[in-house]
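Note that one protein chain is taken out, while the other chains of the complex remain in position.
Per-chain numbering from 1; labels A and B assigned in written order.
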Amino acid sequence: MLSWFIKTPAQRPLFYVLVSALLVLALCCLLSLLFGAGGLTPQASLQTLLGNGTADDEFTVFHLRSTRTLIGLFVGLTLGIAGALMQAVARNPLAEPGLLGVSAGSSFAVAMALVMGASTATLTVGIAQLGALIGCICVLGAARMQGQHNDPIRLVLAGAALSSLLLAMTSLILLFDQRAADEIRFWVTGSVAGRDTNTLMSVLPSMLVAVACILYSAKPLASLALGERVAIGLGHKPRRIRGVIIVAVALLVGGATAIAGPVAFIGLVVPFAARALVGPDIRRTLWLCLPLGPIIVITADIISRLVAQPAEMPLGVLTAIVGAPVLLLIVRSRRLPTL
Amino acid sequence: MTFNRPIFKKILLCACLATSLGTFAAEHTVNTKYGNVKVNDDVKRIVTLSEDALDSAIALGFKPLAAVATRGGDSVAEYIQERVEGISIVGTSRQNNLEAIAAQRPDLILASASLSKDQYSILSKIAPTIVPNSPGMVADAWITLAQVYADALNKTEEMNVILADIEKRASNLKDKIATKLPEAERSATLARWMPQGPVVMSSQIFSTDMLASVGFEINDAGVIKEGRPHSSPLSLENLSKVDSDWLFLATLNTEGKDALDAAKTSPSFSRLNVVKNDHVVTVNGQLWTSAAGPLAAHAILDNIQTVIDTKIK
């Protein structure tokens, strides 16, 4: 029965891995409905789920917790896939939207919007996506720069430098507007709480575009992993594929950032875990990223509710604490492989 | 490029004497965070580096030469603006411009309790600098500060009169509330609304002090722990804890109504009893969460009076 566990990752049947991941995800969602920072105990929440709760309890479980579970689901989904795509394009296991300055680009755009008069409650998704796109393009420049000697660290260094630049620019514009500075300090830590489903709806159209982009380029992307020449030989156009993927990543990351604020390292951890489970083929890892991203985000969110009651720990802090060791693990264990 | 220190100090001493020229009046000593400071009894050129210092100085009839800009603005706070027209700005709440302060040639600098030691060591060479001992987050901390500033300005008696006046006004309002509002309906919370949840203000900041002095019972949901002087973002699940009889919603933009509307789009906010009963009062965050001092106290009491007149039957 468990024989597939013994096989090497690339030989494991994707279907079984995927089904077990989905089961874990379902469990996470259930736990997310049961635990919270409030006074509602897990037992009482379970009773409420079964239909015997008071109006207050029902509001907490069916409105607050289910909404943030949904948002967590969405954020995990988008960031996980964005990470996998980015790593495939850059052929670099360290490529991660947060590390490469894509999230920082998004934050910068959001800060601009706040200074222009928006408020964090009414933030438009397009702005964050535009900022993410700008960050992506800068990083794409760096990715092209790597040329023949494919050096994963170079990209990370470029991203870190870009991030620090964008963060400084953000502080510059916030210097002149205290209201924006006051609002953004809550936003930059990243959180899935208190967002209503309307924001989710406003992101959906752009997500459909992103999905279309991915469907269009998934196969060529896999051939790109074999090298540029192979891809050209198979009749694909590497430049166009990269462009399409970059747009998809920007849409995904921008959407997630607009909803939850910058949440670092998800895009690093999820593909890493997926590769460990089913091997490096992008067509397989991409499928597995779908359940893995939400699993990680929702688990982190549950922890964030429980560690600082009655307040909550920001999700972004938690993912950074979880994600940084994974970064080290990648660097140490594989001696910086190329994809 | 080495300096001849002794000569320099002599010259500086002359400078200090020169600024207080003519009035060889008596001095008095003020106890501050960085030791005892000797201040001339009759100061003329005052620079204030905190909002409470500015407020206290104006309340005592002084007109400071320069002050720092209030949060979220490029000048002093609105409620005080017309009383200090033409005042110079020598920094923001984040960073002072030491040169601009020196250029004012002040004979007294009133700073906030959080002024850093490094800044103090430079400012104290410009003029006697008053950095009050931080009273910490305790009730009526603002009164302690106002008294320190009054002491520095040699107007202790006058300040006591002003404070007694405020106390009298507050107790008048308290009587009014006592007759209009049953005792069980006087709990109140001061908060700011963030999409992630409300930021509940401590029960021990200036404006909540004022609310308490007119008879409201401040409910900060127990989120402000002992000795942790912060305003904490509360989990939405715990909103019922701040569902008091009254909610004072502070906004940083002057458009209070916008902030209220934005908050109301959140179902967890609009389902609070206090919102349903229309007992939410939007107040100016500049005044309610940033300012402190006798004039600010009167301004807040004005706000409360309006609430009593319009919102309480």
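Everything below uses one rule, namely that a residue touches a chain if its C-beta (ideal position, glycine included) is under 8 Å from a C-beta of that chain, and two chains touch if they have at least 3 such contacts.
To be clear about the criterion, contacts and distances are computed from a predicted model.
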Name under which UniProt lists the unshown chain, selected from "Lipid-transfer protein", "Iron complex transport system permease protein", "Regulator of SigK" or "Cytochrome c": "Iron complex transport system permease protein"
Which residue of B:37, B:126 or B:263 touches the chain not shown here: B:126
Touching residue (missing chain; options B:103, B:138 or B:161): B:103
Which residue of A:138, A:203 or A:274 touches the chain not shown here: A:138
Contact footprint on chain A, counting only the chain that is left out: 94, 98-99, 138-139, 141-142, 144-145, 147, 149, 153-154, 156-158, 160-162, 164-165, 168-169, 171-172, 175, 178, 182, 185-186, 188-189, 264-265, 313-314, 316-317, 320-321, 323-325, 327-328, 331-332, 336
Missing-partner contacts on chain B, residue numbers: 1, 3-4, 7-8, 11-12, 14-15, 18, 69, 71, 88-100, 102-103, 105, 114, 116-119, 121-122, 125-126, 205, 229-233, 289-290
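Keep this in mind: only the chains that are shown with their structure count from here on.
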Distance from chain B to chain A - Cα centre to Cα centre, in angstrom: 42
Footprint of chain A on chain B - complex, ascending: 71-73, 93-94, 194-197, 199, 221-223, 232-238, 240-241, 252-253, 258-259, 262-263, 265-268, 271
Of all residues in chain A, those that touch chain B in their complex: 36-40, 56, 59-60, 63-65, 119-122, 175, 177-179, 182-183, 186, 191, 193-196, 305, 309-312
